[in-house]
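Handing you a structure now.
What you see is the complex with one protein chain gone and the rest in place.
Right, chain A next:
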Amino acid sequence: MSDVVEKTLTALPSLLSLDSQPGSAKLSSTSKLGALIRGITELTSKHEEEKLIQRELASLKDQVSSPNTSMRQMKEAMVRAIYCEMLGYEASFSYIHAIKLAQQGSILDKRVGYLAVTLFLNENHEFVLTCYDYKHIIPIIIYCVYDTCNTPLVEEKLNHPKEIIRRKAVLALYKFYLIAPNQVQHIHNRFRKALCDKDPGVMFASLHIYLQMIKGYKDLTASFVTILKQVVSGKLPMDFNYHSVPAPWLQIQLLRILSILGKNDQSTSEIMYDVLDESLKRAEINHNITYAILYECVKCIYTIYPKTDLLEKAAKCIGNFVLSSKINLKYLGLKALTYVVQQDPKLALQHQMTIIECLDHPDVIIKRETLELLFRITNAQNITVIVEKMLEFLHQSKDDHTTIDLVGKVAEIAEKYPLQTMNTVFSLGGDMIQPDIPNSFLKLLSEGFESEEENKKLRLFAVDSYILLLEGETRNLPQRFLQVISWVLGEYSHLRNDLDPARVMTLLTKLLEMRQTSSETKTWVLMAMTKLCSGEASVSIARSVCEDLSSSMDTVQRQRAHELLLLSQDRALRSQLLPLCSDPEPLEVDSSLSFLDAFVSEALAAGAAPYKPPHQRQEELAQQKALSLEPYELSLPINMSSSCVTGRQSPTLMSVSSGLSGDSAELSHKGGSTTLKLEGVKRVWGREGYLSKKEPVEEVAQAEIPSPLSSPNQHTGASGTSSNTHPPIPTPEPEQEKQQLASSLFVGLGSQSSLCLVRADIYALHVAVFQYSLSVIRPVVHFEVMGMLSYQSSHKSHEVEFTYKLPLTNFIRPFTVSTEQYGAMWLAFSNDTKQNLNLVTDGQDSLTDTLNVLKGKLNLHIVEIIGMEGIVACRLAQDQPCLLHCHIHAGTLAVWLRSPVPDLPDSLLYHCQRALEGT
């Protein structure tokens, strides 16, 4: 304990001269607090500390409850009580005295009393609740606890001549607004008065309230813009400067208000363009606080109705953040990118290498922020890489909150490859995942896509992979995943004709026997078995399962087992109740239960009591009772803090058993066991992905509508791997791997390659031939040729769009060079890429064979083959060459491609790979 002091001493030698300093002159070594602190620092064990504090608390208790204690002593005692509480010891006996002190003492005593009360109590504290009856205490409690008193009193203070009082009054009202917005509704005009206060501090305080309820105050936009203009140009008193930046907190508050006002509102946004431009320009000083303002400015510019040149400036600003060597700025840059990338995915391209670096950053926080960014740029092409990165992070993450958040995100983007990804997600995320994720997944499987073919493939794949999983070790699979597996097997195993249901039944029985399986999962398994049991073998398995479970303690399980037994024996009933999933129409659920009407009227006629809903029964029961045994409700509202997040979710919402267990067996089957009750479930998965979020892919597609009138010879070759504005600089070799990762991550973000070729008007019986030559400017793997055909038929005009995909190979020609020429060129070319490819054959001439395949398929020229090495050359249709150096290494073909054209090696490599895979 004493080393605390020692370290402080060594860290700050100035401490020795403490007594001569103005502030610390009051560091009284003789005071009781001083003695207490000193006493504690001399102790060596926690136990001793506890003893000392208990003694201290006992003496404090005597002191505060003695009538002879003066206010000054009381104040001193209160400070010690605060100290003990800070060390983690309760001093609840002093609470009431703290309130008294705040109420009765002189101004200074009040202040300490007030401090003590704010530290000891809050509005949820039970002490406040027990004080409820002491009417005289209430105002003071409210005063201390809410940082405010009753509104009329505060309202009065709004007119106080001193600006500091007015400012505090406004902030108090703000707090009050947060707690009970309705209570301050009648004084909105007061806020406006505060906004126009001659003291800028009061005006600043009122902005907190306006930020909360700004939506209704569009008319104030011009005023806010004027205020910001004045602030930015330094019209405020020097007092408001912070490190020579004029009133940064005020600026940021105003920027936030403006971004809310300008969102989706062009005319309002137009008012603020000038001042935003000005703010960007003014924030030049290289200090954290200017970066804070810039960040807020950029966010505002991207939130309001867009203006091109502002967006450009903002993008440049983000660049400064991302490229900064200061890690805090980099973090904020990533955050800003994440924010803007939805509107402008190309921005991520500009910074791709930085993003890749951040992905491997030693600081987890930076890594996490990068994943957040990647999550926003997910598209069909890069999804697997991104999901992989996210799962990698998940493996290392130990924090529950992060896991829940990340698993949710993975699930959101996983629909493109539903099964592979979801399986990994389920087994990794385990029972941590939100219950609606498996729900949505099952919904996706059951509703499926438009094409029946694809549906069947997906379902078959699911069945196959789950059978495989169950045959392996099942003990570590999370319950949620087991439930999904059971459902899928029950529903879809019949699709696989060669699969014996008995085999599936046996696998499922294994799950039932496992000790780890929860009773909820068991219900799922039993349900699946009921759907499956056809054929002799299955029925006998079912029988033995039912025998085991007929004595189960769990009513629901017993019920399910009973159903299984009955249905396994009555095939006709079973197929009626649980039809195979072939019909795509969702089952109609008769929620009014009208089919029971006959039964009910019969029962009523026989003298049964009419049905009463539960609430009515309860009411009647309560009336009958003389004594109410239920606890009274709390008379003060208790609101749970929003920061308290429960780590784990309660059991699934999807439980088939829970909703049905009370009903009769027959009813439950009609109700919804073949398909889950899906009506109430929000549709979150669809053909295009997770529906509630707009996928970045879609946006790209919308943004890049090709203009049909562009000239036929216009050649745009866009690539996914680099942006058009920033051609990649030749990179040294260690960067290679990162480049590759980048190309897989950022693929599909650039503009689509679109060649618009033809606009032809074809008249009846005429044939028009259009011929165009194409040349490549920037190579990509595939080019898309788009065209539009418009023609007239009987006074109606028709338009037909067509697209045609041209692989890069169509533009490749053999390139005849000598070995010497090749050598000279090889050294001159700067863009390269390397990869190991599969060999076509294993034999002696595997190199020759493989190169011949490449030659045949890709139109390459083999320059020379010497032993295990071969050199190959080709060129794009005009004159841009690409050289390949190949040699056999450890059973693979190591190829090294070089070219003067940036993306040619990568694109060509793709085709080489495809060419060799095809054989």
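Heads up, the rule we're going with is that a residue touches a chain if its C-beta (ideal position, glycine included) is under 8 Å from a C-beta of that chain, and two chains touch if they have at least 3 such contacts; residues count from 1.
Operating definition for what follows: contacts and distances are computed from a predicted model.
A.B. asks: With one chain of the assembly withheld, which option in "NUP43 protein", "AP complex subunit sigma", "AP complex subunit beta" or "Protein SEC13 homolog" matches that chain's UniProt protein name?
C.D. replies: Looking only at the record, the undisplayed chain corresponds to "AP complex subunit sigma".
A.B. asks: Out of A:I366, A:I541 or A:L745, which residue would touch the omitted chain in the full complex?
C.D. replies: Checking each option in A:I366, A:I541 or A:L745, the one touching the absent chain turns out to be A:I366.
A.B. asks: Can you tell me which of A:V117, A:A205, A:L532 or A:L837 touches the chain that was removed from the display?
C.D. replies: Missing-chain contact among the listed residues: A:A205.
A.B. asks: Thinking of the whole complex, not just what is shown, which of A:Y95, A:Y291 or A:F829 touches the missing chain?
C.D. replies: Spelled out, the listed residue whose C-beta touches the missing chain is A:Y291.
A.B. asks: Taking the full complex into account, find the residue in A:L101, A:I252, A:A561 or A:V840 that is in contact with the omitted chain.
C.D. replies: If we include the chain that is not displayed, A:I252 is the one touching it.
A.B. asks: For the chain that got dropped from the picture, name the residues of chain A it touches.
C.D. replies: 4-5, 7-8, 11-12, 14-15, 18, 21-24, 26-28, 33-34, 37, 72, 79, 82-83, 86-88, 90, 106-108, 111-112, 115, 119, 122-125, 147, 164, 167-168, 171-172, 174-175, 178, 201, 204-205, 208, 239-240, 242, 247-249, 252, 288-289, 291-292, 295-296, 327-332, 335, 362-363, 365-366, 368, 401-402, 641-645
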